[in-house]
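Encoded as structure tokens, here's the structure I'll be asking about.
Only a single protein chain was left out; the remaining protein chains are all shown in position.
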Amino acid sequence: MSSDKSIQREESASFNEHSLSYIRQAAEYGLYEIRGMGAKRRVPSFDDLIFLSASASRYPLEGYREKCESKTVLGTRYAKQPIELEIPITIAGMSFGSLSANVKEALGQAATQMGTSTTTGDGGMTPEERESSKTLVYQCLPSRYGFNPHDLRKADAIEMVLGQGAKPGGGGMLLGQKVSPRVAQMRTLPEGIDQRSACRHPDWTGPDDLKIKIEELREITDWKIPVYVKMGATRVREDVKLAVKAGADVVVIDGMQGGTAATQQVFIEHTGIPTLAALPLAVEALSDMNVLGEVQLIISGGIRTGADVAKALALGADAVSIGQGVLIALGCNHHAYQQADGEEVDVTADYAKLGTAPGYCHHCHTGQCPVGITTQDPALEPRLIPEIGAKRLKNYLQVLNMELTTLARACGKSNVHHLEKEDLAALTVEAAAMAKVPLAGTSWIPGSGSV
Amino acid sequence: MVSLKQLDLTDLSVRQVNEYLHGELLEERPAGVEILNPDGLHSIAAGLDTKVNVDILGHAGYFIAGMNQQARVTIHGNVGWSVAENMMSGVVRVKGHASECAGASGHGGLLVIEGDASSRCGISLKGTEIVVGGSVGHFSAFMAQAGTLVVCGDAGPNLGDSLYEATIYVRGSIHSFGADAQEEEMQADDFEKVTDLLSRAEMNYDAREFKRVSSARSLYHWNADAHQEY
């Protein structure tokens, strides 16, 4: 029996605090909410998988002595110059504009030190970024802000972006406060206006015409560099097949947890499927097309740890791509930023001014990033010193790769790409069904018919 | 020095033609290049970055003279989608009609279409000047950021939808405006600009016959009460 008091104070499951606040906001402002980062809701993820590492039936490699290879080659299908990386962990496309020039430089430095690639974003390539990145992937986006043949010829690969996990089918949004003079100039926009990015490319629509577009890009770059096709994860099986038919060297699938600098919250939380579900579909599509190993697969969207990377590789990815994890390594959502002398300066009050707190911030869209990462504000930008950021990011990538090789060795692999889905079991029925690996302790894969 | 280089697409592939235009051409320095039998093939003369006259003799396909820099490319026929897309500089002239998305995302240079251009002409324009001798199809200059579109004929539905700072001049009728596009009074510098572009495009019209269309700039900042079409 519930007491009077508990009835009086019972929260409605449908109209809980979250929904009430949403409705009040909508009623007050009359516009949908724009924010940064990725989905906040809980979805089945790589955390719901575990490795069946070696014991008696399999023997592990010695953790500190026997080498485990992590070299990764991307773009072997048509390109004369495929991308060769030391680790299967790449930096996802994030624009100068959403990020400061300092941050772009830090990304380049860290990636170069670790032997991996960085990626431009909407808004084009900055000289700092090109300079600091040994391997730079140049995105071709629907808006084509700052896109030009000079930079195209300087790129090591092209990424044709059809969409991202945070907003498949939707365009981007950069609010006026981030359209600084330099950003405006690079994007050919008036300073300080809200920039609305297109969601469809201006010069082609559909995979049959994409095939012709990719050929044009190859003609312009004389068939030297690889062409990636990046898509948000929705109808993954069909989309991957179409990217292969359209001539992609590499397919990049970004799950729903993938981040963004700014878009409608309704996209972030309500479009796309989780990374865990997307990856097996993409692998099946490549297998159906008989191009496994010929067309490489990069998976992204909520990859945080070395375990995530290892599980992604085991499920069939050739590499992963990380955006939000990289920003967090730089100091995103930390209560303080680090000065050149190593001293930390607390900025909790700056988070409070945005109406948030360290650990909860998704205010990339405002340009008021308290730790100087997602900003164009001359006062905030110096809070991230490129060398300090680069060092932290290098450390992070190093840990990911060490964890990856450690897990691989524990599974008896001398190469991280030898991880396979049979090395995994699932902890939940949902994860078992999505990843198509057996529920731990059983041989049951939901939906497969085998018990 | 070769006076005129002829490349025939019945014998050569587009790859071979472009390879010549990107490489050997720079040493050979012919007075001009003629490309024969384009027959609707795609990406011919894409990615040029040198001062050279290229004449394509016949109808061509998609992405002709894509991302052009410096070169002067003339197509003696019709072109498919996205001619001179993302052009940076130089001149691309289509003697016939152009299909959709002509001049898409162009940053610079001059694109002349003597016939009609169909849908989305000048979409996402970033600085290129486009002169169309005939009419343009629907959603022309969609989200155009900078540059100029001169239409000597009529404009189809939704002209200049979500326009930023590009300017459109139309001589004939305008079926309808897209969100945030509006007609404005022609000023002295508009007449000057149109006159100059018509003369460079070799079109025989009087600037006084044109209307000016540009952005009402009502989508530049969020405003819940404006019923904006975001």
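Going in written order, the chains are labelled A and B, and every chain counts its residues from 1.
Here is the rule we use: contacts are C-beta pairs under 8 Å (C-beta built on N, C-alpha and C of every residue); 3 or more make two chains touch, one makes a residue touch a chain.
Just so we're on the same page, contacts and distances are computed from a predicted model.
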item	value
Complex member absent from the view - protein name from UniProt, among "sulfate adenylyltransferase", "Glutamine--fructose-6-phosphate aminotransferase [isomerizing]", "ABC transporter permease" or "Acriflavin resistance protein"	"Glutamine--fructose-6-phosphate aminotransferase [isomerizing]"
Chains still shown that are in contact with the chain withheld from the display	A, B
Residue of A:Pro207, A:Pro226, A:Gly389 or A:Pro438 touching the missing chain in the full complex	A:Pro207
Residue touching the undisplayed chain, where the options are B:Ser105, B:Ser118 or B:Thr148	B:Ser118
Residue touching the undisplayed chain, where the options are B:Lys5, B:Arg93, B:His107 or B:His138	B:His138
Hidden partner chain, residues of subunit B it touches	39-42, 59-62, 78, 80-81, 97, 99-100, 118-119, 137-138, 156
In subunit A, positions touching the absent partner	200, 205-209, 211, 235, 238, 241-242, 245
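Definition applied: only the chains that are shown with their structure count from here on.
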item	value
Distance from subunit B to subunit A - Cα centre to Cα centre, in angstrom	36
For the subunit B and subunit A complex, residues of the former touching the latter	14-15, 18-19, 22, 42-43, 46-47, 49, 61-63, 66-67, 69, 81-82, 85-86, 88, 101, 104-105, 107, 120, 123-124, 126-127, 142-143, 145-146, 162, 164-165, 217, 219-222, 224-225, 230
Touching residues (chain side subunit A, partner subunit B) in the complex	29-31, 143-144, 147-150, 152, 175-176, 187-190, 193-194, 196, 198, 202-204, 209, 212-213, 215-216, 219-223
